[in-house]
Structure formats: C-alpha cells, structure tokens
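Omission of a single protein chain aside, the complex is shown with its protein chains in their original locations.
Chain lettering (A and B) follows the sequence in which the chains are written, and residue indices restart at 1 in each chain.
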Amino acid sequence: MTDTTVDASSLPAEKPGFLTPFNIITSIILAGGAVILGIRFTQGLEATTNLSHNYPWGIWIGFDVMSGVALAAGGFVISTAVYVFGMKEYKPVVRAALLTGFLGYFLVVLGLLADLGRPWRLPYAFTKSAGPTSPLFEVALCVSLYLTVLFIESTPAALEWLGLKRWRKVVGSMTLALTIFGLILSTMHQSTLGAMFMSVPTKLHPLWYSPHIPVHYFVSAVAAGMAMVIVEGMFSHRAYHHQVDISRQHFENINFGLAKGASVTLGVYLAIKIVALALEDEWHYLASGWGAWYLFEIIGFFLVPCLLFAVGYRERKLVLVRTAAVITVLGIVLNRFNATFIVFNYQLPASQRYVPSWMEVWVTVAFITFAVVVFRWIANRMPIMYEHPDWRGQH
Amino acid sequence: MSISRRGFIGGAVGAALTAGVSEAGTTRKFEGYPGRYGLLHDTTLCVGCRSCEVACKEVNGLPPVEAPVDDPGIFDTVRRTSDTALTVVNKYIEAGGDQQAVYRKIQCMHCNEPCCATVCLVHAFEKTPEGPVLYHPELCMGCRYCITACPYNALAYEYDNPLTPKVMRCTMCYDRIKEGLVPGCADACPMGAITFGKREELLEVARERIRKYPDRYINHVFGEHEFGGTSWLVLAGEEFGKLGLEEGLTSEPLPSIATSYLGVVPLVLTIYPGLLLGMRAFSKRQEEVAKQEQEEAVAQTLEAAGEETPKKLATAAERAAKDKERAVAAAVKKALAEAGEGADS
Partner (left out) sequence: MHTLFDFLTHTKAIGYIVAFGLLLAYIPFWKFLTEREREE
C-alpha cells in the first residue's frame, strides 16, 4: 500500500493519474487472475490446478474458504464486544472489522465459484435438492445468511455517505438483533467447518483429527479474528491516519485490549488441543515425523504468539502485539492447510501429494488483491475509519 | 491404528459442547434394505489378469486400458481408481518362494451407510434397495466433499471437463442388475474370484470358505462390519493391512461419526439469543448502577460542600492568585537565567 494514492482522495487538487505503482501492480494481478479463470472455465480444473483424485481440495478451499472464514471472524468478535457486552472503547474499529469480515466472506464465495465443478448450481442446495445431513449444507446456509447480515451491518457507512437518513435509522435500530444473529451464525459455521473433517478419521492424521475439532475451529477462529483486526489496523491506520478521529493512545489501547483477548483465546486453544491429546491417548504420535510437524505448528504458530501477545500487552509494546498478530494469522492458515491437504491423506507417498500450481496461487492472490481494492475504494469514500459528524455516538 | 477407539469416542463425542446430542447415541440399529445385493472378492483366487478392468471399461463405455492387459509392468506402481478406470487391480505382495503374488481389485465398496451420500449438500447420492449406491450428476455442483469423505479413496472426478464434470465411481452395474444380469467384472472373472449375489448369502459363502480352509484364509470378512459394513466383501489370506485395506476399523457407520456434531447446531440457535440478551441486560444494568452511584457520590459531595462553599471559593481564589504570582516570578527567573546562559556562550 503506497501512501500516495491514499492521500489522493483527501487532496483532490493534486490527484495523480491512474498509473500509480499500486494501480499498475493491482491491474496486472487482477488481469492475470481473470485470464487464469478464463482457462479454468474453458479447459477445466485440470488445466489450472494440481488437484487430484486423492486431493480434491487445494488452496482455493484451504485458503479462500477455510482460512478466509476464520480470518473474517473479526467482524462478529468486535461487534459482539461493542454491541452486546457494551465495550464501547472498541467502537472505532467496529466498522473496519465488519467491512473486513464482509470482504472476507465475499472472498469465500469467489473462491467457491472458482473451485466448484459447476458453480452455477450453488443455489441447488436450497432450491432443488437439500442435503441437511451434510456439514457443508450447514456451512452453505450459514455463510449465505451471514454474508447478508454482514452486508446489512456494513451499510450504515454507505447510507451516511449517501445521506439516506431514514434508511440509516432503520438499519441502526436493527444493530443488536443483527449482532446477535451474526454471532449465532458465526458460532455455527465456524465450528461446522471443523466438523467437515469429522468424516475423515482414517485420512486426517490423529494429531489433527479430534471429535472436538469443531470446538478447535471455533476457538482458533476467534483468535484469528482478533489478530486480523490488529493486522488490518496496522495497514489502514497508517494509510488513513488523516481520517482517524481517535487519539494515537486510544488506538494503541484498542490494540492492547485485543492483544489481551487474543492471548487468552490462544491459551484456551492450546489447552483444548492438549486435552484432545489426552482424551485420545495420542502422546506417542508426538515422537513421530508428523509429531514434529504438529509441534512446529502448535508451538511456532500458536504458543509463541500467545506469549508474545501476553508480553506485548503487559509491557505495552505495540511491535510485539503486531508481530504476534501476524504470526497468528499465518498459523491459522497453516492449520487450515494442514487439515485440507498437507496432513490430509498423510499415508500417501510424497509423489502423490498435492502442491498448489502457480495458477492456483495467482488466482488466490488476485482474489485478496480484489478485496483490498474494494476496501480502499470504500474506505476512501465512506465513514469507515471515523464517525460521520451527523451520526456521532450512535449505533 | 486406534480408529476403532476414535470412532467410539467420535460417536460419543464426549465432553463440553456435544455431550448427549450425538446421533450415534441412538439405541436403534438400522439393518438396511433386506435382500440387497453384494459382491464377494476372494483375493486368494485372483491372479491379476485384469479381465475385470477390461470388462468394466466396456460395460461403462470408458476408453479401453492403455497398456496391454498382460503387461506385468503395470503392477510396478500401486494405482487407484480414476474418472476413466472405475476399478483397478493392484499387486500388493510379490511372488517368491512359497509365497504367491497377492492381487486385489479396488472399486467403490457400496457402503451400507454411505458417507459420500451423507456429506453431499445436494443429496446427489442414493442408496438403492438393491444395494448399489447411485450418483445423480444432474444435481451435483461439484464440491467434491464426497471424494474427500470416502474412506476407501474410491471416488474420482472429471477434472478435465470444464463445464459438466461428474464424480466417477463404480455403480455396481445397477442397470445390469435391474435386467437380471451379473455386474460386468463378476461376469468376466475367469477365476471365480468375484461372486455376485445377495449380501447375506455371500456372507454365508465367505464364512463357509473360512471354515473349510482355515489355513488359506484370515478369519475375517472385510466389509461385514467396517464403518457399518459394505456391499463388497473381501476375503484374504494375508493381513488386510498389507492389501491396502485399513485394519481394525470401527463398526460404527461413518455417517454417524461425520454428523454427530450437527445436533449441536439447533442448540446454538435456540440458546444464544436468550443467553446474549441476558448478558447484555447484565452489562447495561452494571453501567446504570455505576452511573447511579457516581451521581449519588457527586450529589453527596455537593451537599456536604454546600455550607462551606463560599468560604472554600474564597480560599481557592486566594490560592490561585498566589499560584499565579509564583508562576510569574518563576517564569521571570527562568527567562533571566536563560538570558544569562545565552550571554555566557
């Protein structure tokens, strides 16, 4: 993110042309993604992905869907804290968190459209032939409903921007109901994403498989959501510093509060992972090769950020908090990748394993870029980082 | 492997969230359609001629086998089913000395309680009363969860088909069964290693063979109970673990493990609203109490201060004046000192 283009919105007099470095790179990434998707829908998944009969799910599911949903959890975490538990000090970040959440779920849908064999049949689950026995049915139902909830929760900024006061009031009056409904839907599908792996007890390594996996997914998603709000603030607070109407101190305190929450959440996650080992008597696996990989994930990407968050909160060190947040985000992605394709089918020889093709990676990067572009477009115009003067102090 | 234990625990899905709501907690057992068909594969009779592969491709209209059927090189790698090969024969144990080579044919096992059907969000799979598990491509959206979920790695996908890809798997020759014919592979097997019939009768046949030739067979019919049982039954003279089949699988149907958590979902929907509104009321009440206490404290202080206020104001004003004087004096002093320093340097 370069500051030049961002500043341009606030200083229209000096508006540079379209050819800023950011715009050029973005255009290349998006155009490349469009070309690859063109190939995918004319020559098939085989031409673009490294998916196989043994690995039907790759990074389009592992990142865009599994990780995307977890990283978008910030929306429901922050809105619940503010509107249900009355933690008003987090109100300045609630809009950015909800917008990030909305774009995260939008990314999920984009990923699915690329990955599904026949994406135009996505509504079939609700319109033609429902399969309520499937965890994926529950996920699809919740994600589509939650995407709608997040959309409505994100509209106040747009309605204020457009000056539609009556509609803004209507949406404002629904805040509490939407927040609670959003929390319900999030609890349901964040955990059910984990439950999707309960059907593969023989394929997923015992260290990752657990009857408690839905709970693991939910708790880690809460930590991921908080970490993602910190990471998102890291970029947007610098880029939009001229918009932000809270003091530097207040902003840092929000980060420290999130750090404390994330530290405790990660601590809980570590604890329930250890309990899972005990309940299935899986200690002996820790000495194996997969055990080393497990320890690498659990120590390097969950214990380390847990402690970094704790020290960062205690010593009021923003650098540590941000480092921990970045590690947590990477850790969640690694954890979801493990379940989806790294530790999945762990008995198979190395030659049959899945490694994403460059085209799959490119498309995923293009989707993320697209989300960043939309975020910037909205944040440059609408009251996301600050409170609209007409609506100060209201829902 | 501790699959059986994990399966049991998975079924009970103990602890915290899911206690007591697991579907596996049901005390009823589903027996399945009576008189359904199955196939018995006796690996001790299989010689790896791959006639079944050839027949399968013919019957299903798939491209014929690439290498010559009798090319021994094909057994150098362990193959799996694909979108163009719904069944393949692998060699699992090399011949040598007394040991005969051991082959096994792999294909969809047609589970009694198919997990592919359970995890399909558009209900594109069906367990027919005749036994075969059927797939309906006209409903499939291509999420490939069925392929992920299959414990026997038997399902494949047409990745090279851009617009109308399908899941490809053995159909147990459903159409032939309906016509009163035997499935293609069983019909083609020259060794009698594949027997078609009613599943119950095939189990009897299998047990009879084990009883008659206890030295020839492992005393276990794979598929009788594994994950709730399968239509394909396998007899072997070697441990099933060596033949690419997982040993010690739980008899609990995989669908009951896979869906045990879903019972919690309606609970979240019903418990959360009340719980959260209660919490919100609680946090609001706390705020109100805090506000009220603060107001009372202020009122009390004001009341107490009431009588002495004029006096206090006077002293305060006096003190302020003095402070101001002192501050001015200090500022003058500082300025002088700085001026002095400036002159010095």
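One rule holds for everything that comes next: a residue touches a chain if its C-beta (ideal position, glycine included) is under 8 Å from a C-beta of that chain, and two chains touch if they have at least 3 such contacts.
None of the values given here were measured: they were computed from a predicted structure.
Residue A:Ala310 is the one among A:Ala125, A:Ala310, A:Val343 or A:Ile368 that touches the chain missing from this view.
When the missing chain is restored to the complex, the residue among A:Leu145, A:Val264 or A:Leu286 that touches it is A:Val264. Touching the chain that is not shown, out of A:Leu30, A:Val84, A:Leu113 or A:Val275: A:Val275 (per the contact rule at the top). Within the complete assembly, residues 260, 263-264, 267, 271, 274-275, 277-281, 310, 313-316 of chain A touch the chain that is not shown.
In this section, only the chains that are shown with their structure count from here on.
A separation of 21 Å divides the Cα centre of chain A from that of chain B.
Chain contact summary for the complex, chain A toward chain B: residues 40-47, 49, 51-54, 56-57, 80, 84-86, 116-119, 121-122, 124-125, 128-131, 133-138, 140, 176, 180, 183-184, 187-188, 191-192, 195-196, 198-203, 206, 209, 211-212, 214-215, 275, 279-281, 344-345.
Listed in rising order, the residues of chain B touching chain A in the complex are 1-3, 5-7, 9-10, 12-18, 80-83, 115, 117-124, 139-145, 147-149, 151, 153, 155-166, 246, 249, 254-255, 257-262, 264-265, 268-269, 272-273, 276-277, 279-280, 283-284, 287.
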